[in-house]
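Structure first, commentary second.
A protein chain is absent from this complex, but the other protein chains hold their places.
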């Protein structure tokens, strides 16, 4: 078996060796959700797992291998997609969890890791709607851990796109940036998919009749039951046409570098170079 | 994007086309669990997803393409590993869900699929301990679906190893078979991994000092808190030494063929050949 | 008893008369949370209830009294205050609910109203952290309502500050606006309190030694357990010094007018002028 | 800001000063419930909050200011009104929580207060049906607090009407007292509302055709679904006609004095006069 | 097998025959709780099951056998014993359920019975503290039943002691009656045990040193954590010394007759004599 940052691909003994050293755990939280006709539905789970993997490797490199990065199995279902950030949970293909389920799932995974010895955890979110539920799950896990006498665990919670800085945004979106909410199936996600999973993207499947009304103009509120006509017909919220593998490289490099900095700041080891 | 049975790799529009036809959904339920030093920890999730995929493809073939097989994203965490079937949830690496969380997760996924139009669902289990919780989740999903007016959904629940027939068992275990419980990290799982994920198996990592006391002799009861000494030092419950890719082929072929028959019996289409 | 839009102040028979006509219900969701030394801790609950009341009255006026606005008793506790939007739930005075509790509370209130006959509901949020949990509660209430045969209910979910338009923001924040997140105990909330509850504000209680480091510069992630030093000593996230009753009037007028428009759009009655 | 016993009206710094001293917290638990045509629906929440406030002030006075009384934001929704004590949860206007929601809500508030430092808590109930659920919430909060190392908290649970003594009852109900159950919207609640919130009472709105069949003669059991004809048409369970502000004064004075005595007994400070 | 009213002692086919006719179901809800040194701990469960059985038989007799009385298996654990009605849940022997567990248990049993065809259900309570939780469970069961299309079920909820009328009380308690709350392990329960389960009572085991301070004088509030000294040393709340089998007969006869009348009133069949 090859060296890997992915816990799923490690055997338990190798994993235990890593855990005996200094380790940072990454819990990727994604979704199974429609992303238009040009991309597969795993985008949120696949990208988050991969970005976590890239960040884990970069962290290992930045510490000369003194810190192990370990990416757990992803949470591959997410909270109900909302119309203003994912098109809506009424769309066929989008497969949703209740909020309480996501809270419980995040709670259990983090607590189980802490019971094994994990003390430095990064929850990386890749589906906008998940964040509050994942946050609550992490807090409940910490409360349980403390009741068991684990008092030194620390959890950092972030969404990877928040680490794309303004300069990069300006560079990648020369015609103006409409916000991360509307990036659902847009240039950021598509470019990263072109970089990591080109076989799951088909840039030719952007039928102009479908890929219209983009970026979406959505109200500044939600309505339930969802009003389907508010979502553009493609299910994308901004147009992915200007996506490219090159932009994916830039996005990855920027976000990963900034995430490594943020992780270093919170889990500061003296030997970090 | 290539044709696929995996929902995660489909775009939403292709998925909707499939759903408009006759489709059988497979929900794989696995675990993230130690499997000795010779295999990665994803075994239960990876094998179940793959066996579901193989069964989905075989079902499509058996119906001349008139039925679509769709494998959803796997549940990649499972219920607490028990000592008599998985070595125990105290073992580092084994990452466990509470029973209520697994019930909720299975419930939500099945209900969300039924709301999208799924009416024929196969829940495929690959981690012994999950079964009762997954069963309860399916029943709750059906009750909710009925309250929403969905009265024609049907769910088949199975564990893939139950479809390895006695003749095959005799052939593969010439020295006697000790039961599926003890097959944790044994010949069946290892052979299937050698077939599907050879890069996640290392047959040389079966240190005799570790791979001792196999097959495990475990009491006919459980104890909590777990008594670590009851579990063999490798974490395996039977010896995987006689595993081979060839046995993996036989196991896959037998189980898949028998599962296709069982699925046909329950979801009988006139045009099945 | 005087005419009122507040359900708490109506007798049941008057309420039933209103319900027999065309009515829009407002559910205010607030918090009990520290807001610096210059304001009382009820800000989120009190402002949201009052903004809902003002919107209810404006809606009645806009329809010539043909539509009744009814403001329910507020949810006066909120989800755990987060450091980036409320200073953090570690701060003494901030009294927090678990996510599951807030989901259940919002769920029960909306379902109970629908069982009484409410069909047009506006959930008005006034504590940033609540939104996702309130959203989930509303969806669960709708699912239950449908199972009981109530198929014509509609719920609009909004945060009142989202209805302050860009022109107003520019006018009120001449030195630049740092985002609604950082408005915790800042100019918006303080100005509205000066308008509605001047007795609960004391502009002289902004000790410069305490009211420093504003606007707060917070990381683009969360950490648990909370790191107290990240929160400015006052607990405010931006400086309220430039607040005034006049700004409160502008904020109220703008937000209320825009909310009335949004409510009209979603619950469009022919007789609306 | 004026001195106050109401936590909602305190700023966080003043509150922290109080908490640094000896403080008794009051959690008022009410309801939003029909109370006939002569009173507003907030009766249970408003009276309980006010009685808690009066008791807090009396406690401060009785200790020469050495003890701070702090009244938290009320729980302003209650458990399903029952026919024998509130007319029934089928009545329009009565807005009800599930039992599990009320348990969770009481649990969270008490736990959050204890985490802030509260050690002396009085849960004051004002809606008969709430009591058992509030009791359970308090016990769960204490269990969680103990798991966090908080071992010195104490909670007193009471309903304010239980502190009206027999002599007062005889004085106020010269024609005989039918029990607190039937006091729903009767003389006690109406007299206290006339004292504290006269603008929310209208003694002229007791239409004799409606205010008939009082005191209600209800069976010694409950029926579900509720049988509406068992509830008198007004929704009151006894006739409020003999209510007066003066009786309100007597009720308040008696109950508050007796509650102060009970609180002193349980939280006995040497400096209490 | 002999004819019986106890569902536990019926075979399924006999039960189905009964269910095909007109049947009233009784769900006894008890507790496992200390009852002094003179009685076994099953009192609440055993008496309630037996009183339900006696009532079922009396109902069959009163209808000339046209109505079947069916007593389900009892709920033999109850909610936490409270100090004012059961001595307190701190007492060794008293084995308690959380409120949410009791709600769920009552909910499931009633729903399962309704799914089988039960439409007339009497929930008979025998442990004071249970009532509100059992009530909530019944309401949730009815809501679920309705969502499944069961609209004609009716549930009567009662505590058997409420059917001992005033004349009987006067006769049995010549020295004055202190209320059902304090009857915990007192004359009523002991007399009924002497009638039904004399082998589980020992009237000689009332050590005067232990059976002192009776009837208990308890405060008009609860305290948590419980203050053990408030409970009399025996754990009884009133003295059982005057108990007798004869009083048991009177209690049974009165309560059963009155319950039969109440059940007839609610489930009125034309052929009841």
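What to note about this one:
By written order: A, B, C, D and E. Residues from 1 in each chain.
Simple rule for what comes next: a contact is a pair of C-beta atoms (placed from the backbone, for glycine too) under 8 Å apart; a residue touches a chain by one contact, two chains touch by 3 or more.
The shown structure was predicted, so the numbers you read here are calculated from the model rather than taken from an experiment.
Under the touch definition stated at the start, the shown chains contacted by the missing one in the entire complex are A, B, D, E.
In the complete complex, the residue from B:21, B:198 or B:219 that touches the missing chain is B:219.
Of the options E:200, E:227 or E:249, the residue whose C-beta touches the omitted chain is E:200. The residue touching the chain not shown here, chosen from B:157, B:172, B:200 or B:236, is B:157. Checked against the full complex, the candidates B:105, B:142, B:172 or B:206 give a single residue touching the omitted chain, namely B:142. As for the chain not pictured, it touches chain E at residues 1-2, 7-16, 19, 32, 34-42, 45-46, 72-74, 76-77, 91-98, 100-101, 104-105, 107-109, 112-113, 116-117, 199-202, 205, 235. Mapped onto chain D, the interface with the missing chain covers residues 143, 146-147.
In the full complex, the hidden chain is touched by chain A at residues 147-148.
The rule we apply is simple: only the chains that are shown with their structure count from here on.
Contacts with chain A and chain D are shared by C.
Think of the whole protein's Cα atoms as having one middle point; the chain whose own Cα middle lies nearest to it is C. Centroids of chain A and chain C (each the mean of its C-alpha atoms) stand 30 Å apart. Shared interface positions of chain A, i.e. residues touching 2 or more other chains, are given as 98, 100. Two chains count as a pair here when they touch; such pairs are A-B, A-C, A-D, B-C, B-E, C-D, C-E, D-E.
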